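All protein chains but one are shown at their positions in the complex.
Chain naming follows the written order as A and B, and within any one chain the residues start at number 1.
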Amino acid sequence: MRRYRTAVLGASMLALLISACSAGGSSTSPSASEAARPAVTVGSEGFDESQLLAEIYAQALEAHGYTVARQDFASRKLALPAFDNGDINLLPEYIGSLLRELGSMPGGNALGPATGDTDETMTNLAAALEPKDQSVLDAAPAQDGDGFVVRQETADQLSLVTMSDLAEVADQLTWGLPLECSDNPSCGPGLKEVYGIDIATLRVENLTACSGEMATALNEGDDQSGIGVAELCTTQADIERFNFVLLQDDKKLIPAQNVAPVVRNDLLDAAPDDFETILNGVSAKLTTDELTKLNVQVSVNQESIEDVAAQWLADQGLVT
Amino acid sequence: MDFPGEVVSWFAAPEQWSGGNSIPVHLLGHLALSGFALLGGLLIALPIGIAIGHTGRGAFLAIAMANVGRAIPSIAILGIVFPISLRLHLGFGFVPTLIALIALAIPPIVTNTYAALREVDRDLVEAGRGMGMSEVQLLARVELPVGVGLLLAGIRTAAVQVVATASLGAVISADCLGYFVLKGIATQDRAQIFAGALMIAGLSLLTERLFGALQRRVVSPGLRVTRAAGPSDASA
Partner (left out) sequence: MTSEEPFIRWDWIVANLDDIGERTWEHIVMTVIAVAVGFLLSFTLSLLIVRWRRLYAPVIGASGLLYSIPSLGLFALLIPLTGVTLLTAEIALVSYTLLILVRNIVAGFDGVPREVLEAARGMGYGPWQLLWRVQLPLALPTIVAGLRIATVTTVGLVAVTALIGQSNLGSLIIQRGIRASFPTAILVGAFGSVLLGVVADLGFLGLQRLLTPWARARSG
């Protein structure tokens, strides 16, 4: 990763040098948009999918002449301050949890809520970002939020299709829930309010949500051991890989979690119009199914993120 | 409220003392993990340490493997045993954590048992042989009693290490005091993190003191001579 960054840095230095040299003396005067492509630094938040999204947006921009550097952070808690102070100026995000995160910060109670409705959440998010001189671009159809998952056999045995179905048999299964569940509105409090599931009355094993351990505990489990319900992420590769059943969130507990890039306004203003067009074009083609397939390629087949991103962009016709 | 006050009120809160995630449940789980791990470590490491200490053979390999065992990251053992344990219906966090802890306990016990037996004056051993003692009698009547101090030091080290590291089990949902540390991290509750760390450190210290007292009681007064510590003495 570091070597990659150095190469890109070197390339961008070279590009800058070349453009500086050619700006004055070239016979064909470059159009204003070609000469003024600002440098982009895209951030990611430590996990595979985040890095994949960053890579996809980055390569799409690079194909159109932008110079893009990547910077990875261990978590959103570290990426956001860097975004605020300009170390990174582009950040692929999830609209629901980002809005909730902003709402939990000081002064955040005035913000609109993250709801199950994409448009409403987008409006509230845009309003939240405006005072910080940041914007959110078009949301992709792809959503990656928390989801509750069971084994195929369990779904067949107990006829489980939706969360409401699960609520009726909740105490018959062992649940895999993260330690922060009791504090997270999308988990403990939400489950109780929306579906009437009280986690305090359930058999619970504490594992990290959306993790390999959680998926393994579900996959290796059965009636006597392991877990019967797991909290995974809706585009997690393990769902396909282990043939799990994702229960439908029929009463909309989980907020809209569309993927959308957030960008600093100074980058937006400095960039030519194709900047937004490129990114929105990418987002338009990103569906939940597509994203899950990409995750399988990265997590299960262990293909490199760069390759997977490049292949997908080419297949979608986004890099011509 | 000031921080110490927060920690005290955390301990005082009734929910910490009842229910599935209470202090007693995790304390018991922690003790069970540590106790069984130490036992398992002793069962494996003592025979090896005694064998190589008494005969002097195979020492290099055994000690080398024991030393190198310290470099195995416990969390890797957790990660590998976890799916196996589930598949074998051996339950959740207890078995993988137990195995990782046993692996942790073995190196200090092997190393110190070996050193303890090697430190015994060869003249004593020869005298014993001359008196017609069998190898087993030599071990039981001469070598072990003389070397017991260092041997117990090894067990003590292993015990403290095990008690401290048992908290890692919380990552895979084992009942142990590490639960409070992780829960505190997840809910950004510093008082809880501190309380968890405090309990683990306290238990560790108690273990250290307990074995120290055992050492003082068991080691014969005639042996409590400060002798020159040599390189083979390196206790961890």
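To be clear about the criterion, contacts are C-beta pairs under 8 Å (C-beta built on N, C-alpha and C of every residue); 3 or more make two chains touch, one makes a residue touch a chain.
Remember, it's a predicted structure, so these values are computed and weren't measured experimentally.
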Note to self: One chain isn't displayed here. Which of the visible ones does it touch?
What the structure shows: A, B
Next item on the list: Looking beyond the chains shown, say which of A:Lys132, A:Arg203, A:Arg241 or A:Lys285 touches the absent one.
Entry: A:Arg241
Check: Taking the entire complex into account, which one of B:Ala32, B:Leu90, B:Met133 or B:Ala164 touches the absent chain?
Finding: B:Ala164
Note to self: For the chain not shown, which residue from A:Asp48, A:Glu168 or A:Glu290 touches it across the whole complex?
What the structure shows: A:Asp48
Next item on the list: By the contact definition given up top, give the residues of chain B that touch the hidden chain.
Entry: 56, 64, 67-68, 70-80, 82-83, 118, 122, 160, 163-165, 167-168, 170, 178, 181-182, 184-185, 190, 193-194, 196-197, 200-201, 203-205, 208, 226, 228-236
Next item on the list: Could I get the residues of chain A that touch the absent chain, sorted low to high?
Entry: 1-3, 46, 48, 74-75, 78, 208, 211-213, 215-216, 219, 238, 241-242, 299-300, 302, 304
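The rule we apply is simple: only the chains that are shown with their structure count from here on.
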Item checked: Contacting residues of chain B [partner chain A, same complex] -> 20, 82-83, 86-87, 89-93, 170-173, 179, 182-183, 185-187
Checklist line | chain A to chain B touching residues, read off their complex | finding: 178-180, 182-183, 204-208, 213, 216-217, 220-221, 224-226
